[in-house]
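Written below as structure tokens is the structure these notes are about.
With one protein chain withheld, the remaining protein chains of the complex are depicted in position.
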Amino acid sequence: MSVELILTVVVLTNLRLLGASRLGACIRTVGLQGLLLGLLPLATGGRLTTLHVVVLAVGSMVLKGFVFPRLLFWALREAHVTREVEPFIGYTGSLLIGGFMLGGAVWLGDRLVIGGTTDLSWVVAVAMFSILTGLFLIVARKRAIHQVLGFLVMENGIYIFGIGAIPGIPLLVELGLLLDIFVAVFVMGIAVYHINREFDHMETDKLDVLRG
Amino acid sequence: MNSYLVIWLLLIVPVAAACLAVLQKSARVALRIALVGVGIELCLGLAIAKRVFSSGAATAGAEWLRLDALGAYNLVVMLVVYFLSSVYALFYFGREIDAGKLVANRARMFAGLWCGALGAMTLVFVSNNLGIMWVGIEATTLLTAPLISVHVTRESLEAMWKYILICSVGVAFAFMGTLLVAAGARSMGIESEHILFWTELCRNASVLDPAFVKAGFVFLLVGYGTKAGLAPMHNWLPDAHSQAPTPVSAIFSGFMLNAALYCVMRYVPVVESVPGLKGWSSSLLILLGIVSILVAAVFILSQHDLKRLLAYHSVEHMGIITLGLGLGGLGTFAALFHTLNHSLCKTVAFFTAGRLGQACGTHNMSRLSGSMRLSIVWGGGLFCSILVLIGIAPFAIFMSEFQILKAAADNQAMVVAALFLVGCGIVFVGALGHAMPLAWGDPGDARLALPARRAEAAIVFLPLAALLVLGLWMPASFKHALAAAADVIKQAGAVQADSMFSIAR
Amino acid sequence: MNTTISMQSLINFFLAVVFAPLLIGLINRTKAWFAGRRGQPLFQLYYDLAKLARKGAVYSRTTGWLFRAGPAVGLAAAIVAAALVPFGGAPGLIRFDGDLVLFAYCFGLMRFLTVLGALDTGSSFEGMGASREVTFSALAEPAMFLALAALVRRTESLSLSGIYAGIDVEVWRTSPALLLLVIGTLVVVLLAENSRIPVDDPNTHLELTMIHEVMVLDHGGPDFGFILYGGAVKLWAMSALISGLIVPGHFGPWCGTLSGVLCMFVLAMVVGIIESVMARLRLLRVPQLLVGGAALSAVALMITLS
Partner (left out) sequence: MLGILTGIIILLASGFLALLIRGRRLWASYVGAGGVVAAAVLGVVSSARILSSGGVESLRLAWALPLGELHVSVDALSAVFLLAVFGMSGLSAVYGIEYLAPYGGRKPLGVSWFFFNLLAASMVMVLVARDAVLFLIAWETMSLASFFLVAFENERAEVREAAWTYLVATHLGTAFLLVMFALLGRAAGCFDFDRFGELKLLSGNMGSVLFILALVGFGTKAGFMPVHVWLPEAHPAAPSHVSALMSGVMIKTGIYGLVRVLTWAERPVWWWGYLMVAIGLTSGVFGVLFALAQHDLKRLLAYHSVENIGIIGTGIGVGLIGMSFDLPALVVLGFSGAFLHVINHAIFKGLLFLAAGAVLHETGTRNIERLGGLIKSMPWTGLAFFVGAAAICGLPPLNGFVSELLIYLGAFNGAKSMAALVAAPMLAVVVGLALIGGLAAACFAKAFGIVFQGEPRSEQAAHAHECVGLMRVPMLFLAIGCALIGLFGPWVVSVLAPAVECVSGLPLSSVAGQLATSMRPLTLVAGCGVVLIMLGAGFALVRWRLLRHRSVSTAVTWDCGYVRPTARMQYTASSFAQPLTALFSPVLRTARKAVAIDDVFPGHSELETHTPDVAGEFLFRPIFSGVGALFSRLLWLQQGRLQVYILYVAIALVTLLVWKTR
């Protein structure tokens, strides 16, 4: 599978995330994105499929494709919610903004063109687009789950950049990264659980007691 | 003992202490184990720091771990703060255990995470690989997050949620920045294994791709800046500081912020030596520093909650350190000096504020008024530490702030100097206005006695005394250590340690 | 230093001390003449002083040592001031750079003591008079300094004697406007400082309208004598400032003194005439008069500055 194709599918999943209202669908989309990303090192590293790359690919596929979605579904069940409540920015509007963000990301990718390798500009663009999509989801949605999803999409964007633009990040660093993300999502999941128990909802815009 | 062994021990001791503490049944024993662990760590840290300052950087693990003067200085400051906070935690939680407000497993969790966070922060200072350094920061975030809601309340959960999400986003940016810098280093033809080694980056800075380094530094600054509480990314900070139990607030403010700023410091010499980027990072640092000072000023002026007030002071002081860093020269020296001053003072401020809050059941300043009449240790200590924080002479913060002002004047940056003074002036006016009724106001009917043990009095007044001494007299060895640490930032020995003190001669 | 001249200064000083009460008599006679009365004798004040010297005293229980010491020290201050004034072309008995400041501040001391004496009684009328006195003198003092500054600038001398030695016919010829304006200011100050109409009416019988007289209501016997005499000396000394301008001396020692004394008498009569033809100003208008007087000298200064 070519890198370009995988990246294009990632873009499409991002757009779907922007337009979807059902939380379950969102979680599944993010899971799909995770699986795709697991394929990415295999695709780029076609010439040197080392143990390092395989471990990384399998690890991230398992974690992002299966563990995280299950964790989030569990939280969702606990909270008895399925849909996003009135988001700050509507779904159509989100898609529109998504279009703009994609344009901006492509522009940025062109700016950072690396030593002649033109295909990398698309990598940078998709990475940036994912980061921006993730940020947008965190900012524009109300449910805590959605924010965890946004964070994951952001991390995916960074991962795309790391895999695509830099040939050899040391394994130790990569594993540390994976572990950190895992713990982060785990802690966030626990936090969502606690919040849900204490507040009987998980609309984070209502968490505004602390101000000033 | 070999220095590489000490470095490994620095990482092992906290983890071991964490494991031991979690396994205990008794809450008190867990807390004591944490204290002992931190104590051992402090001794180790002092020993290695002494060696580093006298004979240069120490390395271990095939250069993956490296402790130079900058790291050692920060490590020692952190360990001192950590040790003080551990002593304080023992008394603080001891009272809560007595009152039945803290159950054993929460206390064990606290002790474990406390030591774990220490290990993570130590990792930040000893790693030579910038990726591992990042891992350390992220680990710190995750380990400290549950500490905020040791007492599970709605407010603490809200604070924890904001903390974890904002900081995770920020730290993710920092990782993106790290990767961008690494991407910029692709062409420098070093082994990919060593691509993120700080020493390698410094050595090969001249061949880095400026475009990537620029973008990377922006990501890094925003990312680590979020963790360091620089405005406008500081919003999690007042919530987390105010809701966390006081020992946690103390290390948050006293050192976790500095650890993130330390990461930025690591990149400054790299960025500065990239061709064409001389002075580029300074402008960013100065900008964020000034914005932080001014934003903090806005919120300090109309604050009602004592711990939030102190939290905004942290924003201000992080801004001051960043500003000093951006100004360079004497400013770098002053920024590092200020790190110590702020950490010591803020820790004491939180200790006293926390004790008063614990006794009165609120951190609302109008209900804590007249604290000096309740207890000279807690009330007086709080008043003194606020005065020191807002830059009263002859304490050390006044000196470091004056040095930063001098650095601004040396750079002909008079607008910066003016904004700096305006910000500090507003903070002074506001904080003094809060501090005076807090110390001397009418205590109302809440006349309770707040006895303090000798050890408690010591952890309140010894740091303040140290600040007084440092404001009037800087021992030669300390000055040497600071200068050596500052030289690391000013591109490894490019500037002679004493050149900036020619003034004194 | 010329012996004749210092002899003349001494004589002038004695003239001031001796003839001062006569000025009051002259004013009163002039006023009586204008009113168509015969009026009191010319030497009435001398008789009064002699009578007061022979009398005992009644003190208010409220008063203390300051009340008793005030008149004596006040009189001393007036006499020191009189010793500073040049007269009839001769310098003052004492002269030095800046003596004009001492001149003004001597009267300040005298006034301060009188005012405190008034407040010592605790009487509300006397307090009222004291209040008015300090108000008007606070405005009169800058006016006087303005006038003197104009003269300092014209004659480039820093002492009263030096200034008046510098005023001659030549000055009158070259800058008459300056001198006239300064004289105008000094007349206003003279009237205000010596409690004359239109600022104050020494003959009124209603305490509410008094200024100077009401302050000394509780004084009696020798104390009151000191006050009356001190007032007369003050009148003389301040009039001498004006007469020194009008009769610029340089007629030789004896003629100078004689003309000076004559001028003083004329001046007293002018004051009497002013008192006869003018009504007392409302108290609120007095500051305007004083500021107006100061403005005259300010204009004079503008002339010297340009």
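Letters are used for the chains, namely A, B and C, taken in the order the chains are written, and counting of residues starts over at 1 for each.
As a working rule, a contact is a pair of C-beta atoms (placed from the backbone, for glycine too) under 8 Å apart; a residue touches a chain by one contact, two chains touch by 3 or more.
Computed from a predicted structure; not experimentally measured.
Among the residues C:149, C:197, C:263 or C:296, only C:149 touches the chain that is left out of the figure. In the complete complex, the hidden chain is touched by one of C:128, C:167, C:187 or C:267, namely C:128. When the omitted chain is restored, the residue from C:116, C:258, C:273 or C:299 that touches it is C:116. Along chain B, the points of touch with the absent chain fall at residues 161-162, 165-166, 169-170, 173, 211, 214-215, 218-219, 221-222, 226, 232-233, 235-236, 238, 280, 283-284, 295, 297-299, 301-302, 330, 333, 387, 392-394, 398-399, 402-403, 405-406, 408-410, 417-418, 421, 424-426, 428-429, 432-433, 436-437, 439-442, 471-476, 479, 500-504. Residues 88, 108, 111, 135, 138-142, 147, 204-205, 207-212 of chain A touch the missing chain (whole complex, contact as defined above).
Where chain C meets the omitted chain, the residues involved are 53-64, 66, 68-69, 71-73, 75-77, 79-80, 83-84, 94, 96-99, 101-102, 104-106, 108-109, 111-112, 115-116, 118-128, 130-132, 134-135, 137-142, 144-146, 149, 152-153, 156-158, 207, 217-218, 221-223, 226, 283, 287, 301, 305-306.
In this text, only the chains that are shown with their structure count from here on.
Look at where the CA atoms of chain A average out and do the same for chain B: the two points lie 31 Å apart. Across the complex, chain B is touched by residues 111-112, 114-115, 131, 135, 138, 144, 147, 151, 154-155, 157-158, 161-162, 165-170, 172-173, 176-177, 180, 183-184, 187-188, 190-191, 194-195, 198-199, 204, 207-210, 212 of chain A. Chain B makes touch with chain A in their complex at residues 129, 131-132, 134-135, 138-139, 141-142, 145-146, 149, 152-155, 157-162, 164-165, 168-169, 172, 175-176, 179-180, 182-183, 186-187, 192-193, 195-196, 209, 211-212, 215, 238-239, 242-243, 299, 302-304, 308.
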